[in-house]
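With one protein chain held back, the other chains of the complex are shown just where they sit.
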Amino acid sequence: MGTAHLTVHWALEGKQPGSSDEYGILACSRGPFSPAHFMDIRARYSTGTPENLPQVTIGWVGGGRQDRWLLLSIRQSSAETDGTGRAIAETRYFCVPYEQVTEHHLSYEALHAALEACEPVRDEPLAVSVEAPNIEDIAARVGLEAISAAALLLTDEPVCVVGGEALPWLERLRFLDTVFSLLPYGMRTRLSASTWTSSTAGRWWTSKARNECRLSFTKHAPEGVHSVRWGALTEVSSSRHDAHRYQNLLVDRCGQPTALIEWLAAGTEPMSFSPDGRARALARLSEFTARDDAATRAISADQFTMERLLNECADFLKSRQDGKLAEHLDRLGNMVSRQGGRFFTGEQRRYQEVIAERQLLWTWQDVDDDLLFQLHAVILKVGYGPKLSARNMDEILDGVGSPGRSLLLAMLRMPSDAVVRLTLACRLDDKAELRRAFDQHSAGDLVNVAAREPYDGRLIQEIVDELARRGSAEEGLDIAGALREHNYLSDAIKALHPASIENRTRVLRRLLVAAYGQNLEPMEFAEIVGLPPGGEPLLAAAILSHGAGAGETLLQTVVLSYLGNAGLDPTTFMKVKSALLEPKLGGPAPSDDPEAYEDGSGNLNAPEGAVSRILRKLRNPMSRGRSVRVSSRHGHLEEAAGLRRQDGSGGKDWLPYVLLAILGVAVVLFFVLGYELLKSL
Amino acid sequence: MTVPREVPLPTALADATEKLDGTGRVVVVELGAGGITTYRLDRDDVGFLRCRGRNVPWPVLLGGRTSWDSGDAEGERAVLRAAGDLSGAVVFFVCPLPDGSPTDTAIAWLRKARPEARIYTADAVVVADLIRAAMANDPLRWPYDLVLLRAHPDGRLELTAEQLFPFGARRGKLVRRELRCEPSDAKGVAFAVVSWQDRDPVLVSIQAARVPAGRHELTAELRRPGLVRMSIRGVPELTEDERDWAELVSAVPLRLASPSGPMHLICAVETCGAPAKVEERLGRIRQMITTLSSELPDRLDVSLVAYGAHSYDARDPDPPIDVAAWTASPVRALESLRRLEDAGADARGYPDAARLEDMLAEVDRRLGSAATGRTALLTVGERPPHPPRVESEILPCPARHDWSQLLRRLENRPGMTLGAICDRPGERAGRAWSRLGGGAPAHLEAVDVRTLAARMGLRRPPDQLIPFPLTVD
Partner (left out) sequence: MHPDPGSARPSHNIAMWGAPGSGKTTLLASLSIALMRRRGPWKIIGADDPSAEFLEEKSLTLSRGEFPQATLDMESYRWVLVGEPKAPERRRGRLFGGPPKAAPAPRVGISLLDPPGGLYGDRGSVSATDQKELLDNLVQSRGIVFLFDPIREFDNGDAFDYLYRALVQLAKQILAGDDHGDGKLPHSLAVCITKFDDRRVLQTAERDGLLTVDPDDPHGFPRVEPEDAARLFHRLCEVSRSGNADLVVNALDQYFREDRIRFFVTSSIGFYLDPERNVFDARDFQNMVPNVTGNQQGLKAGASKFRIRGRVHPINVMEPMVWLGEQFYNSQPNNGTI
């Protein structure tokens, strides 16, 4: 807090008592303002014939760098009457140099209190001392109306407050102060407001200096004027982007009003209500939250310009103003390029919201294809550029319902990774595009893409086809490695054919053919089918307990019955069985069509290997969803207890024990894992 | 017209002047040693004789010569010019005996011009003296009256005039007259003589002397028209009084302070206007009541009437006139006054006039038509009353009361005295207030309640000063 010392120029308007003349300037201080100036000021800030006095009107004068003034006028009734006996209203106009009020962020109430009391002497300018206001007092008054009004001012159109007739004039003045305190201080160089304006005083509501904004209490909202109802939050229409945005930000941020107001008050460099000024105001307001964080500090006004442009694009789309839309898109494009495609942290988040909300990426009917493509391309660049990530792609695709070709193409043209490109190319349903996309990627990429969750059935299908194609083109090795990485895409393929083991088996077979050729080498087989580590002693103990022929048993009872329960088609099962049990005949498999399951092409090297591979397969359910594990925890414990009992009874049939033991290992592993997971929650 | 020669000049002259009316003239042309002297006598508007004289010396007439021929036309013209216009006048020529000097020629020429004029050879007489005597002897054309005050039985004083010299009285007429004097101020009692021109009095003279109170005999002598000499035995000579008439009249109290018997004092007060004024008005009334109640124990009834402004507002109709007390004891009246003091001023209502006419109507109604004893109405206020109909910017009285008529009725009531204290000084108080004040209202800021009470005849002042003599009846 402190005291500001001001040099104030003034004028007195009224009539000589008993005169039959019009109101006029009766006296004024010598200096930059002549009576004629004051007449013009009077004309500009005339608020009609007042119903209640006193009345305070504020405004601004001048505009040059050296010539910025705040205007405050006080209209009071006097005890004098004019020639026809009507009370004479007396108005004092005060012009205060802007740079003298900025240091202490003087409020209008403080100015009023100081100016109200001073008695002009002849034609001397006044020397006035004004106490800096207590921000907390102002902050305490921040309410719904003030937020609404402050935001609505950002429409650059007049705003009236209705329903406040009963408030004493000082309350109304304080309200104006509160509203203004929610705007950067510098906007006062372009703000006008009054504690009361006649609803029929056309000029207050219509005539308007450039980039100036007007706020006043009145009885009825005149046509074309925004109105705020006293005591209520007036939602700013989302079509008024800056204002809407400002309101949201204010609502968000008014949790610490004192700090907020201080922050805004410090923004004293002059600001107008032009789109540019508005963007700066928005920037100032949003910097408030970010102000302690140096990294995100630099919220630029461009950000808000960009946001407004986005919003306006949506408006133009709606109103089919294609020309303007194209123009805006150019501007957006240029802005992005000017930024070098770089964005601040979090910046795009906001654009994305606008884009989603305003459905900017939807396929708008009747919009010319080229324009639509330009729209999507630019919007993508703004919201998701420079590189389209898979997550963003998913989000976009989820958001737009059925993505149109234009959007997909536009996305496809963006720098991105394989997943994105392939997904999009596939969605596009365009052979050439798909081809091109496939050609850009290695088999490994393709497998990676296929393994990506959520699974995209169509894409998996395409990739499998492509892999099958590539396999025949001698790319098998890469494919095998990639498949191994992704567990032979078992899950993906399961997603592709959730109901049919049979089909899954067929697809897998095709993949294996693509990766390894028609016949698996034993090593390859072992690679594919392996046991998980950790269960070895138990397995060894079980085999020892079984004694000779354990391999036979293992194959017969463990593997075959495992596969038998899987629900394979009987013919397939028969083929599996014969491939499993019949000795290797040597030579290539009779058909290289993986769809046709030839007999006796399996080559099982060692029973352990087979078991271990089967067991390895068993691990997969464990890596499924967490909830499964949690819910089955007790059941597994019971099974483990049962195992010990049976173990103690020294049963003769070892195979079930082996299996049970394997299961037990799995359960223990599972339990440990699950427990860890639970702990980590 | 021939006049017998034997009528001597003085008689003839007196006769001629006496007959002189408003339009005629008497011209006396004297041819003497000093030249030709012409005296023209006529009467002014008031009937006074007046005389204008002119002298042309011989050398001027003769123009350097020593004599004229009788045929000297130029000389004749000069002589006639010196005699002036003689047409329509009664003409006297006065000349010395013929002696051959130019006088003879001159008189001949004059006689030729006015053959019917009488010629007197009057060596012995001085014409000027003759004329002076004629003027002094001229009888009064209008009677002369002495201004006196007549005290009515109720003490009310009325200016009257009693005849001193009748029509036709002449110089030397002596009149004696009984009169009474009351104590007077340092300038004394004024003896004013007025004459009457039709209905209007014209002041002839005012003389004053410090006359001891009591009966006196005044001797008045008509020294000539316009000059009356008065004397009172035992009193030094009367001298010219410098006081002007208005001053004297306003010094006359309304009543001779010799009240006896019961007295009804009605105080009417205007309670609208500036609070300080209203307070002051009520203060004066309080003073008046307290003063009188101690001086007239058990003989004073007091009424208290308060009136304000008309509202001219249907939603706020005028209340009846507030008769706070009516023929109450001074103590009760003072209690009621306290209530008025507490209520204070009423700022509301029509600003440019007050319900004076309503107050008069109410007082008149309450006094009724039956005779009442001695009654005094003291009105204290400022604003004029409302007229009975649209006639000025002041709105008419909604009840159509006519203040002038009502006031006349009150004035004409036997035993009624009016007095007033007005916020504005006399000349700005207006017509109604002059009448309410029985001539001139007292000024609120300057009024001395005792003097006013005395003027109204409400109290015997220790030193009531009466500037005029009183009748003795």
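Structural remarks
In order of appearance the chains are A and B, and numbering begins at 1 in each one.
Everything below uses one rule, namely that a contact is a pair of C-beta atoms (placed from the backbone, for glycine too) under 8 Å apart; a residue touches a chain by one contact, two chains touch by 3 or more.
From a predicted model like this one, the values you see are computed outputs, not experimental measurements.
Among A:Arg42, A:Arg427, A:Arg470 or A:Lys575, only A:Arg42 touches the chain that is left out of the view. Contacts to the hidden chain, counted on subunit B, fall at residues 273-274, 309, 311-314, 347-352, 388-390, 393, 395-396, 398, 400.
Of the residues in subunit A, those that touch the hidden partner chain are 15, 20-25, 35-36, 39-40, 42-44, 46-51, 53, 76-79, 81-89, 198-203, 219-223.
We take it that only the chains that are shown with their structure count from here on.
Averaged Cα coordinates give subunit A a centre that lies 110 Å from the centre of subunit B.
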